[in-house]
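Removed: one protein chain of the complex. Kept in place: all other protein chains.
The letters A and B name the chains in turn, as written, and every chain counts its residues from 1.
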Amino acid sequence: MNKLLHGTCYYPELWPESEIPRDIAEMKKLGLNMVRIGEFTWSKMEPDEGRVSVDFFVRVLDQLHAAGIGVVYCTPTPTPPVWLTHGHPDRCFVDAEGRVMSHGARQHASYEHPVVRAACLRIVETLASAVGRHPAIIAWQIDNEFKCHVGEDFNPHAVAHWHRWLEARFGTIEKLNDAWGTEIWSERYQRFDQVPAPVRTPFLHNASLSTAYRMFCRESIAEFMDAQCAVIRRHSDKPITHNTVTFFSVNQERLFANLDFASFDDYPPRDNWPAIVFDNDLCRPAKPGRAHWFMETSVAHNGWFGNHEVTHPPGFLAAEAVVSFGLGAQAINYWLWRQQRTGCELPHSAILSTWFKPSVGYTAVEAVEAARRQLEPLMLASKPAVAEAAVTWSDLGRAMLQTEPLGGRPGYEVDFNKVVAQWHGLLLEAGIHRDVRFEGAALDGLKLLITPVMPFVSPDFLKKVEKFVRAGGVWICAPTTGTRGAEHTVPTDAGLGLVDAFAGVETVFSFPITGTGSTGKAFGLTAPVAGWCSALRPATSDTRVLGTLKSEQAPGLAFLTERRIGQGAVVVLGALPDGKTGAKLLAKLVAHYAKQAGVTLRFDATPGTVVCPRATADGETLWVVVNLNGKGGRVRVPKGATDALTGKKLPAGPLKLARYGWRVVWI
Amino acid sequence: MNKLLHGTCYYPELWPESEIPRDIAEMKKLGLNMVRIGEFTWSKMEPDEGRVSVDFFVRVLDQLHAAGIGVVYCTPTPTPPVWLTHGHPDRCFVDAEGRVMSHGARQHASYEHPVVRAACLRIVETLASAVGRHPAIIAWQIDNEFKCHVGEDFNPHAVAHWHRWLEARFGTIEKLNDAWGTEIWSERYQRFDQVPAPVRTPFLHNASLSTAYRMFCRESIAEFMDAQCAVIRRHSDKPITHNTVTFFSVNQERLFANLDFASFDDYPPRDNWPAIVFDNDLCRPAKPGRAHWFMETSVAHNGWFGNHEVTHPPGFLAAEAVVSFGLGAQAINYWLWRQQRTGCELPHSAILSTWFKPSVGYTAVEAVEAARRQLEPLMLASKPAVAEAAVTWSDLGRAMLQTEPLGGRPGYEVDFNKVVAQWHGLLLEAGIHRDVRFEGAALDGLKLLITPVMPFVSPDFLKKVEKFVRAGGVWICAPTTGTRGAEHTVPTDAGLGLVDAFAGVETVFSFPITGTGSTGKAFGLTAPVAGWCSALRPATSDTRVLGTLKSEQAPGLAFLTERRIGQGAVVVLGALPDGKTGAKLLAKLVAHYAKQAGVTLRFDATPGTVVCPRATADGETLWVVVNLNGKGGRVRVPKGATDALTGKKLPAGPLKLARYGWRVVWI
Partner (left out) sequence: MNKLLHGTCYYPELWPESEIPRDIAEMKKLGLNMVRIGEFTWSKMEPDEGRVSVDFFVRVLDQLHAAGIGVVYCTPTPTPPVWLTHGHPDRCFVDAEGRVMSHGARQHASYEHPVVRAACLRIVETLASAVGRHPAIIAWQIDNEFKCHVGEDFNPHAVAHWHRWLEARFGTIEKLNDAWGTEIWSERYQRFDQVPAPVRTPFLHNASLSTAYRMFCRESIAEFMDAQCAVIRRHSDKPITHNTVTFFSVNQERLFANLDFASFDDYPPRDNWPAIVFDNDLCRPAKPGRAHWFMETSVAHNGWFGNHEVTHPPGFLAAEAVVSFGLGAQAINYWLWRQQRTGCELPHSAILSTWFKPSVGYTAVEAVEAARRQLEPLMLASKPAVAEAAVTWSDLGRAMLQTEPLGGRPGYEVDFNKVVAQWHGLLLEAGIHRDVRFEGAALDGLKLLITPVMPFVSPDFLKKVEKFVRAGGVWICAPTTGTRGAEHTVPTDAGLGLVDAFAGVETVFSFPITGTGSTGKAFGLTAPVAGWCSALRPATSDTRVLGTLKSEQAPGLAFLTERRIGQGAVVVLGALPDGKTGAKLLAKLVAHYAKQAGVTLRFDATPGTVVCPRATADGETLWVVVNLNGKGGRVRVPKGATDALTGKKLPAGPLKLARYGWRVVWI
């Protein structure tokens, strides 16, 4: 599809059908070229069990198509009608406390229940067979934000599935007992059906069990998606996506595995603008060669009965859109078209008010459309540059951290998403173009790889990294990475498992260093260190100590080592520099290794101003530069740069950006 | 009854019967002329099912009557005996989490269960028939503090009642689906029995459903009270009341509907003294022509195992009593006579200790009795002046706010009671004599009406207001008022529903303004604005803008408008001025419109000193002036004022009050 998309989530089923033409006319006026529909429409299609009609939505599609508006059609599985669960509490989601969910909101049905799953696939089949070839449809979305409201399911069918999953994974109960070390606390199981889901106990479950249950549930919801994809593909050749959010209880890498392209939802208030960059950087490499979409954001403020965010300032929405286009997104799509008249999201901003007037965010949408038109030819003529630096996203690591917030003293809990974002932020602040790469992804194009909070370093991962390092890459193994085994146990051969030998270190002590008054010195700076510490000693002659601890507990041991291997190097950071000086030390670390690794896609921009480098097929370079922090900024452009929108030559040196301003520059 | 009442809650059933004469002698010594008994006595009357005797209480009544002490007799329904619920968990209250309450405290039985309700009415019948004509009885109280410990009941009988209630309200399920917009999230119902009570879902229920369930439960408990009233009235002609508390889960207006007079309980610690004024101002107009009672307060400190308040300073209790008498209360009654020997309120203050000695609050009770005697002739000779200013109390509004704390960013939740108290406080601080008027109450006597947090402005209410305005009144429509429909939906014609047209405004934007840095300027002051904002534009030529926003989101729009209609005016305040300057701006707003409306019952007193204006039948004016903040104060008296207790002339000008001091003045 040769365009940039700009659209909105649309709920024609909630308003008089006669108002659809007015809606479409207003969309056209705004220049919107897509809408997303369908995710909550099951009861509209099948008000009574078996009485199904898609006619209303065919009429909607017809009208949208006539207006030249493309449609993303969602499967309606997040909200089954009341007849599916009323009188059948056994078909509902059950949380870890055994609380059974009720009809009335979303995601209350248990997708583990065979009746629910069958009903879901049936309605998807009905829908896909009815509209699968409709020309209005440009893409499909499976369900909506899986697990946005719920975590692991403890429905009895989920637990039975868990037992089958364990059996498939381990084969015999003895293997499970060995892998999980279940002699501890006499946990030992005789049969798979005895293994509890991690329901309430007087204290904590075995880490292996807790982490495995998370991984099981996340695989199961992905399988549910796969099954829906298979149904749709029988009726349609349009691409399929799902709108993920990085902090929901899903396995991002597994979720995307069988999708055609990646999408994300994000509703950051102004201060959290780096989240937009992060999500684009995660989704861009998720499906190499396929542009990703920014599927949901609010035009002015997120809102529901329990919270609302601060209303956006002027310019913020356009900056979000431009940076997303620059970073490879093909679409930006709002939630939602017209303010909800009923439900529980009445306070959420929309393009139009309930009384069909421009809302507080309307002019921001106009500004996005103006930007989209200007950007479209330039974006279609170029592609985002392949990143040379990346941070690792490990869904198993994330599950382990949820079980065990390593270094997790109250107030010092390690949140996986936050730590990955912290390292992503270090690259961003350094002006380095970057990816967030899944643990299983190829390392193509990379020169610098940072792996934060991935407790288990698998042989496969390490093999890939070793090849990368030998070829000249620098791998930074950040704190906690390597400290656990595949089944969330502790390595028994070395403190960092396979990493010790690869990095040429001996992990001497492994302990929480927060609060001990310890400091680390490296790159000429001495900073407090915090979190879980692996205090190191070189174990091979080619291992250099770059950072040394001053610590009563681990005096003179290293917290930063480097070993050159082949053309590259492996760097172990054993403890996290903390505080202001720690932040400076980390910035120096990143700058040092970016340089050592030969990273070239690095830009000299003021903080809060982001450069999105792109390249045309014939090798020309284009920068999309955006001020995202609302303070304005500058970026240094080289000699010969040209403003891509005006065609005017730009003097070499600092190019100024207004508050939330953006520029496109041929370099 | 031609006296001021001064009494105490009394539990003779908890102590040896032989001690009753000693109790009564001590009451006489203190001058108490009433007691309240009976609310927890069911098991004393009916220790085994069907084995009933009221004899003990008849003896109590006989002795009290002989001593000239009047009795308020409570129905004993808050604490059914163990035989009613033991072995019958189905008869117990169930909370939103499905937790079934146990015997052992209070309000554990479900009044929705037919067996429980029948047993309650039977014991009330037994009681009323036995003592209904006893000459000691001066009034009845139904039950005790309905819903003081519990909120909405989710017993299956409650849910079945809910379905009948919905059917009676909507007639057909289609009407409910339309009114609630249940196509959203495929909530759509096929039958009334499918509509869930708002039990746990993965996210939030539809606002319409949540609010309706609150209103249903509050109506149901009121019906339970009505049924008890009907029983009592068959046996007694004494007036009936209930002791309400404004923050319990009841519908105050509905609760009072079938009662003979209003009563409130309040246990404010010293700093919360405005609550006493508020409660008197709410109860006084609740039953026009019938004096209200202050039914429960502590003599020194509230206390139970989870908390205790700070012990009162000397003078505070008398100030509470005097201001209540001055504001129209006929009675002040303590909880309780003698410190509890057992139970869970052992730390609560009482007049006497368990060891029958004067407690820390005893001298305070003596001071109240001295005041009562001085005040009695003056109070009997006069009545509280009818207020010219009022704030609106909307029980539907309160239910909506509980569902949706509008503007409810964490830390900025809008609590209905607090906001109404804030506006009441503005009148109080301005020295304006004021009412708290129920939404359904007549506007007789008023010149200025402020309606805070009443999201739904009904056609009936607006008709009443329009008449009031045309006749010269000023109506201030405060933030969030008008922003929702009757069924807790969003208006689709205008941002403030019917208010837009009436007030001659267009609501341009409706959004949360907190945190955006926006300010509003009016009355020469510029203050931050916060909460939910309706940004306005005049829509008629006679609408004046009095306050303008400085805001990136709504630049130049109005947050304060005025439209003259007839002899009066309607004023819309679209956003709440915040902070210290905001408080000043609000004070100016109130002063401005009090003046414009011609409010005359306004007094020049220092903060924390309250004037209660009263009038005799022949038109003479009496002020009861009380210092409530414990800092002493002054009030300006006109020429010719006389001290009503001493008969001495007072010089015109400031009249000083000591800490917690009070004066009665003929003007």
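Here, a contact is a pair of C-beta atoms (placed from the backbone, for glycine too) under 8 Å apart; a residue touches a chain by one contact, two chains touch by 3 or more.
Values in this document were obtained by computation on a predicted structure and should not be read as measured data.
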From A:Ile20, A:Val199 or A:Ala486, residue that would touch the chain that is not displayed: A:Val199
Sole contact to the chain not displayed, among B:Leu14, B:Val386 or B:Ala615: B:Leu14
Contact with the hidden chain (one of B:Gln190, B:Thr354 or B:Gln402): B:Thr354
Per the touch definition above, residue among A:Glu49, A:Glu183 or A:Asp271 touching the missing chain: A:Glu183
Missing-chain contacts mapped onto chain A: 97-98, 180-190, 194, 196, 198-209, 403-410, 484, 489-495, 507-516, 532, 535, 552-554
Touch residues of chain B, complete complex, unshown partner: 11, 13-14, 40-44, 47-48, 76, 79-83, 86, 93, 99-108, 149-150, 300-301, 303-314, 339-344, 346-347, 349, 353-357, 359-360
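The working rule: only the chains that are shown with their structure count from here on.
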Length of the line joining the C-alpha centres of chain A and chain B, rounded to whole Å: 50
